[in-house]
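What follows is a set of notes on a single structure, which appears directly below.
Every protein chain but one is kept in place in this view of the complex.
For reference, chains read A and B in written order, and residue numbers begin at 1 within each chain.
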Amino acid sequence: MTDTTVTPVSAKPAKSILEIDARTKKRNAAEKRFKAYGIAAICVGLFFLVALLWAIIQNGTPAFTQTYVTLDVELLEEKLDKTGERDIEAIKKVSTFGYKPLIQNALVDATEGMETEIEDKNLAKLLSDSAAAQIRDYVIANPDQIGETVEFTVLASSRVDGYLKGRVTREDLARDKNLSPDHLDLIDQMVEDGSVERIFNWAFITGADASEKRPESAGIGVSMIGSFFMMLVVLILALPIGVAASIYLEEFAPQNRFTDLIEVNISNLAAVPSIVFGILGLAVFIQFAHLPQSAPIVGGLTLTLMTLPTIVISTRASLKAVPPSIRDAALGVGASKMQTVFHHVLPLAMPGILTGTIIGLAQALGETAPLLLIGMVGFIASNYPEGVASGFLDPNSAMPAQIYEWAKRADPAYYERAWGGIIVLLVFLLTMNIIAIILRRRFERRW
Amino acid sequence: MPNTILILIVLALGVIGFVLGRQRAMASAGGNSRNLHSLPSYYGYNVACATTLPAMGLLILWLLVQPLIINSSVSGLVSDQASEEGASLDLIMSDVRRVADGLDTAVETGVLTEEEVEALDAEQDDIRDLLAGVGFALGSDVTPSTLEAAKSYRAMNEVGDTWKSVFVIATALTGLLVSWRMTNKDFRARNVVEQGVLAILIFAASIAILTTLGIVLSLIFNTMEFFRLYPASEFFFGLSWNPSFSGRGGGSELGILPLLWGTLYISLIALIVAVPIGLFAAIYLSEYASKPVRSVAKPLLEVLAGIPTIVYGLFALLTVGPLLVEVFGQKGFLGVDWMSGGTAVMTAGLVMGIMLIPFVSSLSDDIINAVPQSMRDGSLGLGATHSETVRQVILPAALPGIVGAILLAASRAIGETMIVVLGAGAAARLSMNPFEAMTTVTAKIVSQLTGDSDFSSPEALVAFALGITLFVITLGLNIFALYIVRKYREQYE
């Protein structure tokens, strides 16, 4: 009491609040700086996002077009079917090597009248090695066409393709024994002529991987199927197990050591590095259970274990969001606890559960590291699975593993494929996320 | 009998059980379901479950145990050969299995009859050629003991399979009969079925424990195997990582320290990039940004978190690496010649930092938002500017939570694989230069375990020792971080 009366307040003259003093100015400047740091941080983050997307689009879009050469090939009878009996077995005996002269002739015809110093035998370097195989397949399917002249659209070699896309320059070719600058001059003339053109590359999206030397014919289609089968395994296993585990933990689990143990395990598994799941998959499914290496079912099982915690966490959140009044209402009319959960709580939580599952699947779809350990790389995914069972059990690749595989190959033409593969992968992820967002918007309930 | 058919039979018995159980219940209630304790279908489910579940459980158990028993008895047959040739038992056993599989296929496709298989003689018949004919390529010729082992392997499997079918179907029938007899109108079918469902739920929840157990056991067993072949002290304290590529025999130096150093160095750079950017972004978003800005910028930043790591790896390898060389390389923009190749600690660290930005920012955002509004009001009411409020009141209040978030980010960085596999290089080095290529624990796990299916050499087994180290470090960080974050949240609840 005495203190307050002894010391009079506002000893100094009252400052006008209309004048800003020096200290406040300094403080306001600090305030502005601080805010600018924040804006700068956001901008840097967004810049990285833009840079990343730009790199993907810039480098990846060329993979969706491919250079093709249109040729009129005369299917000479004396080369393909010496007997003239159209015996399919005999025709099959002619290897792709036997088709080389036909292609060479066709190229000589096509470039007739163009200025070039290339010897005839080197002309075929313009084309992909797959050209001969393509023509052979056609002849085997249509033996009656032998002797006719048929128009083919065949793949150009990856260097020609790279030249038209600006990836390969004349300087690059100085040290390249596969293609010379003269070839490029010829290509320029053929482009004008219309026999060489870049068209949309369906083969990239639907096709199979190719050997190291033929990047122009590599596609992501087969590994897409591998990914599909893996996701099927994840969906079939992770959704029911995850939902069952969440229902137990959220609705039935008593407060005891065992429940705590499960909870701790789930939250820790969610943060375990994905490569550790790869080790688990390798040791348990391949080393111990002797499941086939590189098979989508092993990948699927491994990714299931990895995705489970994500699904459990999101499922529990949506179960928790169902208000207790719903449970009370059901219990109140005499339903058992189990009936309450399965008839009322679970259907109400379903949209949230599905959203979480889709996001978990999207995560699993993009995951690479565990797949490396169970052998889904280093393997050329060149064949489509023959049926559902072989889809699960036969060796295959997966989209991210395929991208990794391409990134490791030395040819820059494969880098383009890798970026293109990323676009395909991101399109899938984007679609899944949009579905999840729509589900959430559509069924979101406020209690 | 193939397992699929066996499963179908059990399921069919289950369906029959459902119908019978329901009928018996209705009959005992005199056709009036009101006299029953439970709804009629519960009686059906009860019988169906009693039929299928024990049978399926037995089947799974049998499938797990039978190979173990057969393997151990067959490997007794070939262990002499293994010790003679110095080859690993695992390899010979996989040969045996392959030969046995080949013979199975040969019988199925009709190339051989069972009698012909029995009569096969490794000395006289070219079994390798024979099996190649049915699509089984073998790595080497089949020795007599391998063939004998394969034959007994097949015989034991056949016996086992027969008994399996008999026992499984018998279990199903017993279950059906017992539960059917128990069915009457006073039987509390619903409670029993619900107990069964609860058991299934508990089992599903236990899978988390089984997974952890699987991880820990597979890591520990293989690591112990590794330490039998390679001294643990050299692994933990060795300064050099230099595995020999021959696969067999010594000469490998497998010290973890260079790998740990690379891991920590890259993670450190990643955190130096991600923490300031992520933290300031979080502060701006939660404290300053208007609603429209926040609703656009936050999801956009979080897109970075949804991009698969393989994409970041490619970005590091093909975009950031060459870009850094152009700046710090020999003919670079700065002319400093610090960097010779695109793969370097800096490349991987930078890209990993980008990946971690949304991780740090959204965690910090949550934590800053958890600081009560009354704190802000108190500080602003005293005439503090917004930034003074943030720096002197909110951040100190949120500090434990933010530390937890950074630790979680660090654990992410340490466990990240694809970025370092593609962006950091392959050479293990103890160096301070961030522009040099180094490698990490995760990258070496990948390189030691891919391509080779032989898990008996120390060069392959070391990956499990690396794995357990990684697992322990990240687990420790996570538990500690989660503990801090939880304590922090409790403070404001």
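Please note the rule applied: contacts are C-beta pairs under 8 Å (C-beta built on N, C-alpha and C of every residue); 3 or more make two chains touch, one makes a residue touch a chain.
Here is the rule we go by: contacts and distances are computed from a predicted model.
Novice: The hidden chain: which UniProt name fits, "OxPP cycle protein OpcA", "Electron transfer flavoprotein subunit beta", "Phosphate ABC transporter ATP-binding protein, PhoT family" or "STAS domain-containing protein"?
Specialist: The chain we cannot see is, by its UniProt record, "Phosphate ABC transporter ATP-binding protein, PhoT family".
Novice: Which one, B:57, B:76 or B:396, makes contact with the chain that was left out?
Specialist: The one listed residue touching the chain not shown is B:396.
Novice: Among B:39, B:117, B:155 or B:380, which residue is in touch with the absent chain?
Specialist: For the chain that is not drawn, the touching residue is B:380.
Novice: Tell me which stretches of chain A touch the chain missing from the display.
Specialist: For chain A, the residues touching the absent chain are 1, 3-5, 7-10, 14-21, 23-24, 27-28.
Novice: For chain B, enumerate the residues touching the unshown chain of the complex.
Specialist: With respect to the unshown chain, the touching residues of chain B are 290-291, 372, 374-385, 388, 392-393, 396-397.
The definition used in the following text is that only the chains that are shown with their structure count from here on.
Novice: Could you please state the distance in Å, as a whole number, between where the Cα atoms of chain A are centred and where those of chain B are centred?
Specialist: From the centre of chain A to the centre of chain B is 20 Å.
Novice: Spell out the residues on chain A that touch chain B in their complex, using ranges where they run on.
Specialist: 27-28, 30-31, 33-35, 37-42, 44-46, 48-49, 51-52, 55-56, 59, 240-242, 244-245, 247-249, 252-253, 261-262, 265-269, 271-280, 282-284, 287-288, 290, 293, 305, 308-309, 312, 336-338, 362, 365-369, 372-373, 375, 377-378, 400, 403-404, 407, 415, 418-419, 422, 425-426, 429, 433
Novice: Enumerate the contact residues on chain B facing chain A in the complex.
Specialist: 67, 97, 190, 194, 197-198, 200-209, 211-212, 214-215, 218-219, 221-222, 276-281, 283-285, 287-289, 297, 300-301, 303-304, 306-315, 317-319, 354, 357-358, 361, 385-388, 390-391, 408, 411-412, 414-418, 421-422, 442, 445-446, 449-451, 453, 455, 463-464, 467, 470-471, 474-475, 478-479, 482
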